[in-house]
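Sending over a structure as structure tokens; questions will come in a sec.
For this depiction, one protein chain was excluded, whereas all remaining protein chains were kept in their positions.
For clarity, chains are labelled A, B and C in written order, and residue numbers in each chain start from 1.
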Amino acid sequence: MALAALPVAVPVIAATLLAALKPFDPPRRLVLLTSIGTAAAVAVFSAILLARSGDETVLLWFGAWTPRDGVALGVSFAIDPLGAGAALLAGTLAVGALVFSIRYVDPSDDLFHALMLVFLAGMVGFALSGDLFNLFVFFELLSTSAFVLAGYQIERRAPLEGSLNFAIVNTVGSFLFLFGIALVYGRTGALNLAQIGQELARQPPDALVAVSFALLASALFVKAAIVPFHFWLADAYAVARTPVCILFAGVMSELGLYGIARIWWTGYSDALGHEGLRAILIGAGVLTALVGALMALAQTHLKRLLAFATISYLGLFLIGVGTLDSDGLAGAALFVAGDGFLKGTLFACVGIVQHRLGHVDERALQGRGREARLVAALFALAALGVASLPPFGSFLGKALLEHGASTVGYGWVTAVFIAVAILTGAALLRAAGCVFLGLGEVEEMEDESDVEEGEPAGETEPGRTPVVMALPAAGFLAAALAIGVIPGIADAAVRAADRFLDRGAYAGDVLFGGSESSSVPQPGLGPHWYDWLYAAISCAGALALAWVLLLRPAALRGARRPLAGLRALHSGHVGDYVAFAVAGAAVLGGLCAVTLT
Amino acid sequence: MTRRVRLALFLASAVGLAVVLGFALAGLPGFDADLGRYASFVASHAVSQRRGTNSVVDVAFDYRAIDTLAEELMIFVAAVGAAVLLAHARDESDEGQAADLEALRAPSTSDLLRTFGPGLAAVAIVLGVYIVTHGHLSPGGGFQGGVILSTALVLVFVAGRTLAAARTRPLAPLEVAEAVGAAGFALIGLGGLVFASVFFENFLPLGTKGSLLSAGTIPLSNVAVGIEVAGAFALVFAELVDQMVLGRGGDT
Amino acid sequence: MSAPALVVAAWLLLVGLYGVVTSRNLVHLVLCLGVAQASTYVLLLAVGYRQGAQAPIFSDIPTSAPVVDPVVQALTLTDVVVEATVSALLLALAVQTRKRFGTVDPDEIGELHG
Partner (left out) sequence: MIAVQWTALALTALAGTVVVLIREPRRQTVASGVFGLVLGLLFFAFQAPDVALSEIVVGSVALPAMVLLALAKIERSE
């Protein structure tokens, strides 16, 4: 379908034209309308693609270079519901983020909108592409625009450091990506994922194939902030502006995991062993989920808290991807969408607090949010949603994911899910109790530098919440709810995941113009009674732990010391981060070489 | 971590990575193997299909033009980003700005550069334009030529002429050039959708092999990219020069 | 006979990363990143090189002549551009870092932690 190029082409053209107009000082209204309209158009195009791809893969060969004898000559977008869904999530969050930015962003820096649109184009291109090198360039495009967006408040020190760490660690990741591409291209002579899959399926697995996958996965782990590649994320997300954070936490990191699933299922799934990879990915996911949750509990800076909550949930999503099962993947997809909107709500609420009160640290905010009832309600609901309160999308996704995990023999991860939901939910609810209710005893601030904010303090409006800020926050929450209640969404997700997992059908669609699907679609199951029980335990546990943290903090003092060691590792030193990333790549490469071949 | 612990962690990991890479790289085909199917198809068909004799440029600007579009946008982002990331420093030293521009005009810029700058710039412009416009025939193209062109623009800058004549927006022409170049390349892609059937499909006559006006949209794309790259790199240089000049005023 | 090129690629990656990890100056760090990035060019071109083949530019050679892989060369071109853009952004950040922190030594920039 030729129109499939538009969700990338339209924001690109709009962004460059906005930049071309900049020296002529276009009216701010025009800039805002163009950028919001463009993001909305991307969302609409993506929704159309989502609908169209329901039955067959939507294919676009750029330049009309269709494959010859199974050899891809050009670059293809090969769009299935999961890819289109990721693009739709990015487009929707971008609309909300840009609406939010109407009151938030300094009117003088109008290139902000051009950068947001390029960033969006990069994410959409990454979600739709069916070519390994093309994935890399869109990955780099979204990374470079993200570096700049993260460092937008450059007159402050923290955003500068956050942006630096982000840029350097992600650049190291891109080297690993290129090494992976070079290895697999050297072996297969192909860059199209379907063609790579065909070539690799024909030959016995060896170290080269396993290591090339490990390097690609390492690069994407950097983006997806999987331990030990995750350090940069908290630094960058804690300091970026709220509209940027909404996109970072809601969809950019998740795209890293999407990339791993896409590359595995189209390229490697018939070449390497599934059992070994399952253990590796689920292990990494569990580690990431626990580290993120514990670190979130230790934060008082609200955005940094949300950043670690994001890391924690990325670990949970990785478990879903790592089940290598259609239920697990479908659950992860719904979970990502539901959680992405909840994170959008949470970041928007923090942004509103910051806008009204000029701070984002609990210690400076205690009790000062009493007036903001609407924000308090949205924040608390979203926090409970994170702790998988039914019927949010996160509940449905998680139930499906856990079902997938138990069918492949990893039922025990349910315990991890409950623990992480309790820890993260408690961290968020504690913050809500402190800021909006004034509960708890707050320790003195150690040094002033900690409260340096990512936003200009001059534009606070203590009295009220601007409509353009409240609207996205509420809209995101409604979207998170919708994902949980739309009838048949679980079935649709499972069907989409089944197709995602069918390498032969994908290759047939892309290279040979259609194929018979070999998979038999099975109906997706709704949540069981025990899923409701788990959700009840998670929410009650989160509330109870938050209560203890706020009113009986002495009970948990003993946990401080072990946590201090973990916190010390998050040093803010880019050399540490790069060393950990290299260590992670070496370990992952070694594990893959040993267990997958 | 202390410096020593960090180094130890890195060295251990680097050894591990070296071993892993060693096993993997050993599996690559040697220099005597046959080319892969994709590469051999492109090598044998690019000229007949595209009429551009430089098959690397055929790949970059036609078969895989969407990659190059994303790459051009990265340059666009870098130029915009450098301006954004360096912008606030300028605001601070506003007072010293006029004096700085004075200082730049007079003895601080080497007389040699001021004398020979325009001549060097002319050479760079001719060379850059040649490389941009002959990308489809011989090594080079919009990117390489564009960087050379940007140095010409910088030579003009360093010679102190543009900056000295600066009023409110000395960089506006560069900003427009880089954005219009990037937009132009994207619009060439859109032209494929409008005039042919698919984004980035060729919609111009292919011409005869080896002539300047051949290879369909490829030379046009190279010109758009050349304009964009020249503007973007010149913008980055100019932003840094700006920093340097104003920083001196602010700190001494 | 491709081993020496592959060894050089791996060496450049590791030595560049060594420089990044031990760097005491952000400008130095950017140039070290450039060295590590160069490893990817060497690797890509080594993957596409064929003994006795010519450059894939057919202005002076017949289209049937054996040539090296044109695809990896196009990929490497993109890669070179990536390096230039990332370097420009990092240098801009380094200049700002000097301004805000008074240093370009990563050991002394310590705003974010825990």
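Throughout what follows, a residue touches a chain if its C-beta (ideal position, glycine included) is under 8 Å from a C-beta of that chain, and two chains touch if they have at least 3 such contacts.
Just so it is clear, the structure is predicted and the values come from calculations on it, not from any experiment.
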{"item": "Missing chain: touched chains present in the view", "value": "B, C"}
{"item": "From B:V147, B:V176 or B:V225, residue that would touch the chain that is not displayed", "value": "B:V147"}
{"item": "Residues of subunit B (touch criterion as defined above) contacting the omitted chain", "value": "31, 54, 56-57, 131, 139-141, 143-144, 147-148, 150-151, 154, 233, 236-237, 240-241, 243-244, 247-248, 250-252"}
{"item": "Residue ranges of subunit C at the interface with the undisplayed chain", "value": "1, 4-5, 8, 11-12, 15-16, 18-19, 24-25, 27-28, 30-32, 34-35, 38, 41-42, 45-46, 49, 51, 53-57, 67-68, 73, 76-77, 80-81, 83-84, 87-88, 91-92, 94-95, 98-99, 104"}
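By definition in this document, only the chains that are shown with their structure count from here on.
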{"item": "Touch-based graph of the chains, sorted into line, ring, star, complete or other", "value": "complete"}
{"item": "Intercentroid distance (Cα basis), subunit B paired with subunit A, Å", "value": "31"}
{"item": "Inter-chain centre distance, subunit A versus subunit C - centres from mean C-alpha coordinates, in Å", "value": "28"}
{"item": "Averaged-CA centre spacing for the pair subunit C and subunit B, given as whole angstrom", "value": "16"}
{"item": "Junction residues of subunit B - those touching two or more other chains", "value": "6, 10, 14, 17, 21, 25, 28-29, 35-36, 38-39, 42, 64, 67, 71, 74, 77-78, 81, 85, 88"}
{"item": "Sites on subunit A at which at least two other chains make contact", "value": "133, 137, 140, 144, 147-148, 151, 154-155, 179, 185-186, 191, 571, 573, 575, 578-579, 582"}
{"item": "Contact set on subunit C toward subunit B in their complex", "value": "1-2, 6, 9-10, 13-14, 17-18, 21-22, 46-51, 55-59, 63-64, 67, 69-75, 77-78, 81-82, 84-86, 88-89, 91-93, 95-96, 99, 107"}
{"item": "Complex interface listing, subunit B residues touching subunit C", "value": "3, 6-7, 10, 14, 17-18, 21-22, 25, 28-33, 35-36, 38-39, 42-44, 46-48, 53-60, 64, 67-68, 71, 74-75, 77-79, 81-82, 85-86, 88-89, 137-139, 141, 143, 147, 210, 233, 236, 239-240, 243"}
{"item": "Footprint of subunit B on subunit A - complex, ascending", "value": "2, 5, 9, 12-13, 15-17, 19-20, 22-23, 60-65, 68, 71-75, 109, 111, 114-115, 118, 121-122, 125, 133-134, 137-138, 140-141, 144-145, 147-148, 151-152, 154-155, 179, 183, 185-191, 195, 206-212, 214, 569, 571, 573, 575-576, 578-580, 582-583, 585-587, 589-590, 593"}
